[in-house]
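Only one protein chain is missing from this complex, and each of the others stays in its spot.
To keep things simple, chains are lettered A and B as they appear, and every chain counts its residues starting from 1.
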Amino acid sequence: MKKHPMLKYLKEEGPAGPRLPLIMCPGCGAGQVLNYALHAVDTILQEDALRKEDFVFISGVGCSSRLASHYLNFDSGWTLHGRALAVATGAQLANPRLKIVVFTGDGDAAAIGGNHFIHTCRRNMDVTIVCMNNGLYGMTGGQVAPTTPIGQTTTTTPYGNVEDEFDLCRLAQTAGATYVARWTTAHPHQVIKSILKGIRKKGTAFIEILSQCPVHCKTSPVEMFRNMKKITVPLKKSTAGPAAGKIPVGEFCDIDKPDWIERYQKIMDQLSE
Amino acid sequence: MSNNEILKPGVYYLQGAQACLEGAITAGCRVYAGYPITPATEIMEHAAHRLPRLGGRFIQMEDEISSASVLLGASWAGAKAMTATSSPGFSLMQEVISFAIMTETPLVIVDVQRPGPGQGYITTGQEDVMQARWGHHGEGSIIALSPASVQDMFEFTIEAFNLAERWRTPVLVMAEETVAHMRERLIVPALGTIPIVNRIKPQDMGIAPEHYLPYGHAQVPPMATWGEGYNVNHVSLVHHEDGNVTRYNPKVHFENVARIHRKIEDHVDTIARLETRELEGCRHVLICYGSVSRTGIEAVLEARAERGIPIGFIRLHTLWPFPERQLRDLLPDVDVVFVPEMNLGMMAHPIMEALRDRCRRVVSIPSLGSLHSPEMILARIYEELQ
Partner (left out) sequence: MNRLCLNATYCKGCLICVEACPTGAIKASGRINSKGYVLPEEDDMRRCTGCNLCETVCPDFAITIETADGEGG
């Protein structure tokens, strides 16, 4: 029977037994994002002059970060909570030819990892950040996150969240990222295209994907998937401000700016003359 | 240094901080990430000057945690990488150290110790020596060296990289402000005489990617570099030899962590170094480390010459793994063991444990924030023995 074509990029079996199915809950958006990311990588491997060994996937900690734990048939690193981008920076300094994709979540990137997130964008490090935003901390049981809407009940806001949420894309753009996009798991082709663009483009690409957590939102995967298009609006059609009530999706920013390695290389070249 | 090479053989007059960084680049370090903190900043500033001249890359990160995290990615991508910090930054790096131990990642962290707790002060100290061993959460052993001179800052940093590569582990250089800031002669020997060790890779053992076990094949597993087709997954959950983290079972857990622990502890005799003087026929001994050994030896020689006290001298070059057996083998039964430290008594504890049945008592000689003078140490020796 024909196998799913992306399985060639995953480690299904090994000496210590099977690694699949993924540990994610049924209908979790993270698995979908992995599927989309692998589609993008697959296209690049066919069309561009890149080889499989040029890719590295780095993640932090959390449900989204499990994507780069031990499933990938690529070089990968499942690192510390919030610090994936610093690890990615190190890999880039050691070998700028590596194509680095970072899997992270809203808590991993914007709470504990917030500092490294804004500095990575500021430096325009050449990484593609795939941020799965489910508006909460999934792995630990559904706590409030910097992306939880105001008023929301979570395990640590049992009386309702009293804080406003980050707009991660605006944060990335303000901090200096050169490609910023937001989609949802219900926008498969757009996500694939954005990840493709992000990998191909030099500099920091930040792709936020609204990703459902059916378990903590106590809603079926199908219903959450169906709702994605209802709660979002294409950027060009969105009215300004959160009063519009819907989340704008699209490409927020696509500019060209030298990345960190390129700028530092100039110094290295000058010194070696 | 405005040349594009490692230090040539010869005599130099350098600050300890500079000597440390020169040792690192002589050992092959080509990635440095750091954050400013007194009294370690000079190492970083020297790195900023030197790394790009040797084809390396330097970056000042936004904090110590990310500085240490950079080393992980750099090491996995094949580079030798280092950072230097001081005590408060050292506290911040503990999670990364724990992670490096579990993922068996070679890297070097220099802690230029200053007094604590809290901001403490910006002078010298040895108050992190216990933290070096026990500061990271969880099990797993670590290697920590204690330089006492500018020469040591050069040589011990090279040794730190060699140990990191050989044993696939983070290695700490527990320097002190005294040693980082002092200026002394450095002698760089003929290049062929400095051994440089590089990690063993699966290619070196003829292991093909399809047969590679990232945490297997040997007690010190061969380490694949990113970008060479080995599809290595670095994980810090307890794992099987093939890097699988599913199918938890206590037996696999124990084997994983016990191997990492024994990887270092089984080889104390190879890893740990110490030096001794005047041990023959001694009835007492002074055991010290770091810059305190500079005044400690003066006190020992004077006590012997001026008052004929049969006291010997041991200087620990390696704090961890602690050389318990070597100490016991070297020493006869003694009366008093003196342990001067720039803390209130830290290494005195493993020393006490090691020599529990071989001495009558261990006497700590504390100093906080400044180096003991020989007179301070002598005063305590005479008080105790007369």
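For the reader, a short list of remarks on this structure follows.
Note that contacts are C-beta pairs under 8 Å (C-beta built on N, C-alpha and C of every residue); 3 or more make two chains touch, one makes a residue touch a chain.
Predicted, not measured: the structure shown is a model, and the values here were computed from it.
By the touch rule given at the top, the unshown chain touches A in the complete complex. Within the set A:R51, A:R97, A:R226 or A:K266, the residue that contacts the chain not displayed is A:R226. In the full complex, the hidden chain is touched by chain A at residues 1-7, 10, 20-22, 24-32, 34-36, 39, 185, 188-189, 192, 214, 221-222, 225-226.
The rule is simple: only the chains that are shown with their structure count from here on.
Here the CA centre of chain A is 37 Å from the CA centre of chain B. Considering their complex, residues 4, 30-31, 33, 52-53, 55, 57, 59, 61-63, 65-67, 69-79, 81, 95-96, 99, 213, 226-237, 239-247, 252 of chain B touch chain A.
The residues of chain A lying in touch with chain B in their complex are 11, 14-19, 23, 52-54, 56, 58, 68-80, 83, 85-95, 97-98, 115-116, 119, 260, 264, 267-268, 271-272.
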